[in-house]
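Below, a portion of the complex is reproduced, with chain positions unchanged.
Residue numbering begins at 1 within each chain, and the chains themselves are lettered A, B, C and D in the order written.
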Amino acid sequence: MADAALLEFFENQHPARNYLIVHTATEFTSVCPMTGQPDFATMIVRYVADKKCVELKSLKLYFQSYRSDGIFYEDITNRILDELVSGCSPHWMQVESRWTVRGGIHTVVYAEHGRPEWLPSGGLPSGVSAALGGGCCG
Amino acid sequence: MADAALLEFFENQHPARNYLIVHTATEFTSVCPMTGQPDFATMIVRYVADKKCVELKSLKLYFQSYRSDGIFYEDITNRILDELVSGCSPHWMQVESRWTVRGGIHTVVYAEHGRPEWLPSGGLPSGVSAALGGGCCG
Amino acid sequence: MADAALLEFFENQHPARNYLIVHTATEFTSVCPMTGQPDFATMIVRYVADKKCVELKSLKLYFQSYRSDGIFYEDITNRILDELVSGCSPHWMQVESRWTVRGGIHTVVYAEHGRPEWLPSGGLPSGVSAALGGGCCG
Amino acid sequence: MADAALLEFFENQHPARNYLIVHTATEFTSVCPMTGQPDFATMIVRYVADKKCVELKSLKLYFQSYRSDGIFYEDITNRILDELVSGCSPHWMQVESRWTVRGGIHTVVYAEHGRPEWLPSGGLPSGVSAALGGGCCG
């Protein structure tokens, strides 16, 4: 069962600089709450840390803990954002989930916390999403 | 015959956050009102929900209901936008239709409802359209 | 000989909404005025209609009418823009011509009419040009 | 030896419109001033003409005239910009040079003259650089 307690954080060694960190997890899977069938997604976390950074291995284990949970696309994206924000209080964070095709329809959900003014150059660098999200599986 | 009554909506579980949802349907087909020949499109719906979200399976069935209708590219795009807006009153919504080649010409139509200020970070994230619309078939 | 009289227009059924229409013609050919050799281009028309829309088949025939004309890249792009604007008085229109390689150089010309404020979301959607212009001949 | 006198210009037939012209030359070669080894680049010229346009064949010959010159990446990009600006006084011009890999490092240099306000829609169209610069050697 999804467990936010799996998340670990470490101290941001460069808190004076607002820099951007992007983690793209291509092996996310959960279960459809309607049909019980497995769902598959690429889960992208982008953030500007304040005092804490997300520890990479704990993030992997946290994502794996969703493997048997039945939960909607829109809900899971917001829930991951809430739990990460709760754990590390970033200046800004965006969670993007890209789901594989169901019934000929491909879905993507973006949820965001904080003001984009915290981003370097005052905005999400052009090409961040495009470069990471390329390819046909979206 | 296209039937907006097929659309179902569910309650947005995170109404306090303005987050973006994108559905890309690659198997849309209708009929040309001039020639009676079938037309094929990729239909993309992007929106920021207010109180309701579009239910994915009902969206598939709604799109399928256009299979035998004769209707112009420009009209169908606006009509889908009107019917979805009517059903869920989103803060912002964009419908994009990408049609296969006819006479060596490839057509895309974008129609939009509401103010982009509702989008996370105050605008359509860079790369959303590019990432989803890649490939040669538009 | 290029003949703007070939262009036909139909009434915009959604004049209250500023939506974007994009036509990409991949089979454009004319003749170099210097050498008499054939030139080849992809011709892209993007516009926000006011009262009239360009009829797709007539656009194809209009483009075909350039097949034997000798005319420069820069000139042809502006001329097509002028003739389309003259015919349908759009709120905003952009013509982009992408020419095949000559002497190891690949040329693209963009010409625009009207204010981008007419575009949905107040600007050309990110990725419009990239998505349509992809590929090596771009 | 690089010779700006090779450049020829012709009268801009549409001076009242600020439109964008892009020339991409994929066969540029010069010589490294340190090692005497050949260097290879794609040279991209983007501009908004005032009264004169760059003649395409003369541009090819001008670029070829660098074939035996020993000159640094940063310097050559600025020099080409200076000589083109000197010849046609454009409202706005950008020269981008993309060099092949040396020591596992790939370098790109962008130099610009004039204010981007001259560009159509008040800025470089989204996707211009991406569409032209695609591919991994870009």
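In the analysis below, a residue touches a chain if its C-beta (ideal position, glycine included) is under 8 Å from a C-beta of that chain, and two chains touch if they have at least 3 such contacts.
Bear in mind the structure is a predicted one, so any value in this text is a computation, not a measurement.
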Quiz prompt | Subunit number of the complete homomer, 4 shown here | solution = 10
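Note that in this section only the chains that are shown with their structure count from here on.
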Practice problem: Taking all residue numbers used at the chain A/chain B interface, answer same if over half belong to both copies and different if under half do. | Solution: different
Quiz item: Can you tell me the C-alpha superposition angle of chain A onto chain C, nearest 5°?
Solution: 145
Quiz item: Roughly how many whole angstrom separate the Cα centroids of chain C and chain D?
Solution: 25
Practice problem: Give, as an integer number of Å, the spacing between the C-alpha centres of chain D and chain A. | Solution: 40
Quiz prompt | Multi-chain contact sites of chain D, meaning residues that touch two or more partners | solution = 127, 130
Quiz prompt | Complex contacts: residues of chain C adjacent to chain B | solution = 12-14, 17-27, 49, 53, 56-57, 59-60, 120-122, 125-128, 130-132, 134-135
Self-check item: Residues of chain B that touch chain C when the two form their complex
Solution: 72-75, 77-78, 94, 101-113, 116, 123-124, 126-131, 133-136, 138
